[in-house]
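Here's a slice of the assembly, chains where they normally sit.
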């Protein structure tokens, strides 16, 4: 574990820089600028504990954004990520608390439930030819209702499953490296992002994801079963939302059936800020990660500065526009 | 069927507070053998959605209607329509600026959070910094609970400074994030007040995650997580209204009015401050929801 | 010889259009069978049926004497039938190699792609084709011609027994065409049957063994290519004889200068290009693929920003920042890439023809006069022979050549003083081509100044009063038009 993370760290940074140089992840610079500005504005901002809070805050939205990235690169959109997360959390609650099953089954159950819902959305899109917006909007409503139905409209607490909250809050890294108490939730986000990034760039699924997003008809004419792969992409995204479901319910030590609405916009925003095009065909996971971090830093920073809430939203809006504008400028110049 | 039909249009649905109100209403429905439905919009901002719900409820020609107004004026034309059709209206949780409702089953949110302010002052020794994590900047209960707390602090406890009020929309995760940020910017914070279940649980989560030990936390409403926090001492105590009672009294008053009996203009369902000590008192336990 | 493919009595109907009625077609092993016909005759439709993209309404398809039903492109691929579509169908965001092997990536367990092998395999194919390209460049950054070469490479990589080429050379230059013919001859020797569609008549003589002609979706006949004179094939296609004159160069010495370009620079693509254009003149631009002709045109038109240089129109300097400015200054530009830059495929013929001139059809309050627009559109449909059921047909449903005519109509209607036509006859049939040549000549006679960029040297030589030759972003020379210049002189300047 130690060597793993020690190795990972420099290579990640060098990769970031390399990618940034490749004009792919220009949002990176905006993130740095934000961090610098907030550090200057508030001495409390650059504390370890606050940095951890930001990372922690990124974890759930980050995982959802990774899921959304896959779907968006393939030219679709997934509005159901938020309620899907909630639904899988409820499923985990039912399995672990109501049915008293062991932890791994709960986790697996949530991921499989997520993948199944994704499979359904994907089938609506691929087989029934329903526009992704509508298919996943419908799924979002269905899951919003089902979460309430399954949970009986009340939170399910994981009191039977000791250590459940450690999944997100504990720190495996911190145990071996006490000076780096990165919560597991963040570790999981990075693992999910790493795997997703690998899948996107190195596997068939990823290739078809880009291909379908770029020109679905061309891929189909090349003899690829695009329907199958589209469904697979939605199902994988659904499974990732299942991981987010575990993360959030572990953090709250309960499955909150009413949560999740509005999270989809935030996830999609992270994706787009990270440079992924909503029309499909291009995008990176690392960009998405940076997009999610930008949003978390922004929210946290403004809160730490105790900016009045109504102004927080105004400033957030302006900075999101400016951050993306800065990217556009750099991209144009580099051309 | 000749069962009486009483739809309740509330301010919310998924939130535990409203589910507790629903529970009380269902209880009364069983007791008086009436049919009750319960609906509310997703957020307390959606005033127009609530009016659409009220309109749909009126289309079903109910025998009475229970209504928790999101806005004190917006629904008045529809309420007039109900009045014209002879459908009695029982207001609950918040009143409307009109004499159409036969009664209002409610608690005084201002007084309830003033009590929270007093308890907070007592626990932190009447001086220091406190912060508020509120659940709504525009909803009536949110405003009342925030203002009740702020006003009382200013008037009765001048040595206590309320350093910031921030809003987490009653969403546990968001409130956690908000509270952590507050703890970062005010390391010397002595106490925090969460104005509803989601906010209070968020504050507890944040205190746990950032290992803030000596923070005095006072919450509002109940729910398993909050009650556990109180039992374990993480949270000093919380104010609770009687949501089950509100639901119950609303239906009961409606039934009475339909039968032609008189009901008082205001039904105060009361509020309590509970701590680890009295949480299991039968009187308190009866008003807490899990 | 055994028949590889035998299609008989093929019918296909689209809403409002009878695309194919009872067409017969067959293909032998090791032959090149050309499929000819005017724009909209049904060639592409027939080939899409053979490659499983469309389903026929009736008729039979036999492969190796076996009845075959292709319910999708995969089924046709499995039967050994490969196709290069008329319209490019590539994934712009993927690299060249990734495009070529989409669906057939070399992979290990877990679906992990062996990118190195992928690129190596692609390099192999390109090497065999004598096509110099880095397999790792993104498709979207290539010129149409290079994209076309990638399409060809992709089709070759399937190693099909039947290879359909639907206008593979429409975007290609003589050099690449020669390269392609080498490949075709090699495939032929290997016993591959090739169906070849093209509007470039001289290619038929060079490469085809047999020729089948369609007209209006009907089967006209099949002839031996070697024994049949071109004029006969053309009259089979068009139903009449096509005569084309050669250029007669007018004396323009006393005509005013309409356009002057001075010291145009843009990155590596355009290096210090200067030339001028007189009223009534047709200036041809020749050059190899990537010579920078399109870039010059786009720069003059304001479609791309320039680094330095001046554009003078009618003796006044114009600061053209955008196409909007250019059109206002009286410059029109017909793009070489109709699909991406010329047409709104989802809109109807009428709207596309009027796209550059909408404000001429507005009355008060910006309301559009549809009937006026319709009658104007119908005039052009008649004049250019655009084959469409009506002026409200979606342009995307027209055949490739007819789409091209719609773009031409758009600029004719706009009536600019200076017209830049970039590959104006791409995909246009012989009959219509000579009509368009005559049209350009009459426009010049009316006093317009015209630039024609074309990769077909005969076209440049047929049309131009003067011929500008470009090479690697530089204007290497301007030659006189007509008989005074021969192909070798042009090629010498183009390959400096």
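A, B and C label the chains in the order they appear, each numbered from 1.
One rule holds for everything that comes next: a residue touches a chain if its C-beta (ideal position, glycine included) is under 8 Å from a C-beta of that chain, and two chains touch if they have at least 3 such contacts.
Treat the numbers as computed from the prediction; the structure is a model and nothing was measured.
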Labelled copy-number formula for the complete complex in this structure file: A x2, B x1, C x1
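The criterion applied here is as follows: only the chains that are shown with their structure count from here on.
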Whole-Å gap separating subunit A and subunit C, where each centre is the average of the chain's CA atoms: 45
Length of the line joining the C-alpha centres of subunit B and subunit C, rounded to whole Å: 70
Centre-to-centre distance between subunit B and subunit A (centres being mean Cα positions), rounded to whole Å: 33
Complex contact set, residues of subunit B against subunit A: 13-16, 19, 42, 137, 163-164, 166-167, 171-173, 176-178, 180-182, 184-185, 187, 201, 205, 209-210, 223-225, 290
List of subunit A residues in touch with subunit B within their complex: 42, 44-45, 47, 49-50, 53, 56-57, 60, 148, 153-155, 157, 169, 248, 251-254, 256-259, 261, 299-300, 303-306, 309-310
In the complex with subunit C, residue positions of subunit A that touch it: 202-205, 207-208, 210-211, 213-215, 217-225, 281-282
